[in-house]
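Beneath this line is the structure, given in structure tokens, with notes to follow.
A single protein chain has been removed from this complex, and every other one stays in its place.
Which chain is which? They are A, B and C, in the order written, and residues in each are numbered from 1.
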Amino acid sequence: MALNKTLRPGLIQLRVLDLDKTLSFYKDILGLNEVGRTADGRVMLKGYDEFDHHSVTLRLADSAGFDSAAFKVDSHETLEQIRSAAQAFGYAVDEVPPNTDQPGFGKRYGFKLCTGHRLEVYCDVEPARQRPMIKNPDLWGDEPPRGMRVQRLDHFLLFGPGISEAERFCTEVLGMFVPEICNTPDGKRLATWITSSNKPHDLAFVEYPEPGKIHHIGFFLQDWNDVGAAADLIGKNRLKLDIGPTRHAITRGMTIYFWEPSGNRIETYAGGYTAYPDNPQRVWDTDSLGRGLFYYSGELIDSFLQIVT
Amino acid sequence: MALNKTLRPGLIQLRVLDLDKTLSFYKDILGLNEVGRTADGRVMLKGYDEFDHHSVTLRLADSAGFDSAAFKVDSHETLEQIRSAAQAFGYAVDEVPPNTDQPGFGKRYGFKLCTGHRLEVYCDVEPARQRPMIKNPDLWGDEPPRGMRVQRLDHFLLFGPGISEAERFCTEVLGMFVPEICNTPDGKRLATWITSSNKPHDLAFVEYPEPGKIHHIGFFLQDWNDVGAAADLIGKNRLKLDIGPTRHAITRGMTIYFWEPSGNRIETYAGGYTAYPDNPQRVWDTDSLGRGLFYYSGELIDSFLQIVT
Amino acid sequence: MALNKTLRPGLIQLRVLDLDKTLSFYKDILGLNEVGRTADGRVMLKGYDEFDHHSVTLRLADSAGFDSAAFKVDSHETLEQIRSAAQAFGYAVDEVPPNTDQPGFGKRYGFKLCTGHRLEVYCDVEPARQRPMIKNPDLWGDEPPRGMRVQRLDHFLLFGPGISEAERFCTEVLGMFVPEICNTPDGKRLATWITSSNKPHDLAFVEYPEPGKIHHIGFFLQDWNDVGAAADLIGKNRLKLDIGPTRHAITRGMTIYFWEPSGNRIETYAGGYTAYPDNPQRVWDTDSLGRGLFYYSGELIDSFLQIVT
Partner (left out) sequence: MALNKTLRPGLIQLRVLDLDKTLSFYKDILGLNEVGRTADGRVMLKGYDEFDHHSVTLRLADSAGFDSAAFKVDSHETLEQIRSAAQAFGYAVDEVPPNTDQPGFGKRYGFKLCTGHRLEVYCDVEPARQRPMIKNPDLWGDEPPRGMRVQRLDHFLLFGPGISEAERFCTEVLGMFVPEICNTPDGKRLATWITSSNKPHDLAFVEYPEPGKIHHIGFFLQDWNDVGAAADLIGKNRLKLDIGPTRHAITRGMTIYFWEPSGNRIETYAGGYTAYPDNPQRVWDTDSLGRGLFYYSGELIDSFLQIVT
């Protein structure tokens, strides 16, 4: 199959501070559907256009942030290949049995990157109860998209130390490719955008001294119009805006960054070029990064660079 | 690499009736860039956002229509695998030496499908002189997008007999997958949408008694807004509209169909879902095909069904 | 005041066949708010962005169609001037006392045009309970816009005999102006678009042998994106589409025409030029009317010309 091995980021678990208030945001404003709760009270959510059991898990905690993320792969064979390759890469691999902490998910292998983030891979997951239609399908099923009408989990940006190694892990072990990078003047990797398919990024890393941090979780919108409509809801609901609506030259996505009630940064993202592994890699200099991130102003802003969870 | 083997439709050669008038359409209205001319007078064109040498070749002929299309694959190894697999599939394979009829292109293997269409594969192609920027890239380079601002060749729809076999060839030999199909009441394949990546289709087939026909060539636009702006240009330039702006439930693309001056049908297409091979296949009944093709009216139109070149 | 005399079409009463089903359309899909019911069971509705008591009244009847429409004027003085001018024009004027058949509305003067349509004028109307915010206003109030998110009644197109006289009534008696007309080859008025402000039309007439007919009621959407989103709802809800999304060269509006469940044609309309009385009148020939109405196809369609209620 031409699109194979690692397919996409299929699951992310986030820590939140105020479950009710935050959940109301994810459901009523962002537009995710609540799938159910785990035995220990975590909430499972998914986009209306996602087929699998759930894609976002929220866990009540003392601090907001990133617990882990998992990539769906195409087969058990790939799963085992990744386990072996991860071990050969020098990473310890643990195994999470099916249907334990993430209901509906089959066996997962997990590893901790040098950046301090736990990533996992899995190939089995139960279908969601509410799925996109597949028999003479409408654009959506019984219930129309709500709020910002996000379609699905798109990507996430992680901050931590040693991203060159993390990038290498993603390419060598997970089989992803790197459409776009940013290097410091002395040639060190400052940021890297990594994908397993035509999406310009499935995940990204920024070099940062503190491990295990997340900058934002990106959800996919149809287009620039829905970006504007999402911004209308940000204003109406007095959400705290970081920046946008604007456009990245990096990925070319049209975007807004803002914070959900627990302080995790959310990106509502649309567009982006069609990435191919045979296209040349786009390369950014540090002093052009402002233009790369915020194509309209060309200027970095402190909050975007400094606030992570 | 997670995205590999067959990458995308990278080249199509069309027959046109009036080279100057038709070329003016492709350049000034559709917005392709002229790359140059072959020794025998064919015109090579490309979208402003394509990296490779050219993607569309126009050949002056007595009738409009489809000459051939070629898919880019990721490596020489894949190229040879496809040659072997095509032969094992029972198809004769010929070889086109590098830089002959398609300047800039490396060796191509070609085969004639039972539907009467010549498809080819290649892995080497020279970079275009005018490429998207890659060093601190802007959204576009020196010259702003023109006319309808099409970004790239997206897909094409072929009409011919025996599309089940053609579909099987695309999956078994080219390694593509089939996100969406339409069957007749007696279970025969009426139409099939086939892709090698996240795009909902790279090519499609409709069962049709006459071989070698093409229904349309699809070019990619940024979004629904550019679909509207393209329609403004259709009106202004008195191009012959077939249908649109409308939306497919199939692929979910937003679209217009119209004819270029030689009578080849052009689609200006945006959107579409993010296809994955592990998502269930969408299945259409023949009597829902009207809704599937034209989600707003729900009705088929004769011109769309009957006019091919 | 620079914008004065006749201000806008503020009320239309339509006949519908199946009150529950049709009301569900107006509320849940079109997105109007139900204001309440009259003592005799008619339903009053308004757009979320309208300030006055209600703008649409639905009356259960044996046939769909137009009962009457009323224009808001700026003052009692204008009201009396229009009464006198209408009488001087040769029309009988009747008076509807305040708060009778249209709750919330002050005194109305009514007259029957030669086209068979009852028009009225009024200057007093109670404020709606649900109004747009005016103190540090958000884009909308407590309840977000629903369904197609229509903002307000925009205009209506009436079919009947003698539209030259109707046009003259609108300009001479109501003080409106005529940004755009269509004449037959022998110089007779075939269609006329009439406004009292910057909107390209508040009402329009098409010459037609049968009196008292209505072609469509137009509701205002934010833009082309909302036109597309409305079309998505047309498809999802299996509403009967007449034509669109498309664009008029006449008025330049972006538009869809479709039928509500009782068979009245609805237009969801956005855009349009900024009309001024000192701009030259746009003039259409009959044989260009296809292009004027449907700029993208350039072709008239039978249903649009022949179906009225």
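Basically, contacts are C-beta pairs under 8 Å (C-beta built on N, C-alpha and C of every residue); 3 or more make two chains touch, one makes a residue touch a chain.
Values in this document were obtained by computation on a predicted structure and should not be read as measured data.
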| item | value |
| --- | --- |
| Of C:206, C:230 or C:249, the residue in touch with the unshown chain | C:249 |
| Selected residue (touches chain absent from view) among B:225, B:264, B:279 or B:309 | B:225 |
| Contact with the hidden chain (one of C:15, C:83, C:108 or C:152) | C:152 |
| Candidates C:187, C:209 or C:280 - the one touching the absent chain | C:280 |
| Contact set of chain B toward the excluded chain (per top definition) | 138-140, 144, 223, 225, 228-229, 232-233, 235-236 |
| Absent chain, residues of chain A that touch it | 224-225, 228, 231-232, 234-235, 238, 241, 244-247, 249, 254, 256, 291, 295-298 |
| Residue numbers in chain C that touch the chain omitted from display | 1-8, 49, 51, 72, 74, 127, 131, 133-139, 152, 174-177, 195-199, 220, 222-225, 247, 249, 252, 270-271, 273-285, 288, 291-292, 295 |
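Heads up, the rule we're going with is that only the chains that are shown with their structure count from here on.
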| item | value |
| --- | --- |
| Chain centre separation in whole Å, for chain C relative to chain B (CA means) | 44 |
| Chain A and chain C, separation of their C-alpha mean positions in angstrom | 47 |
| Gap in Å, rounded to a whole number, between the CA centres of chain B and chain A | 31 |
| Per-residue multi-chain contacts in chain C, two or more chains | 225, 228, 232, 235 |
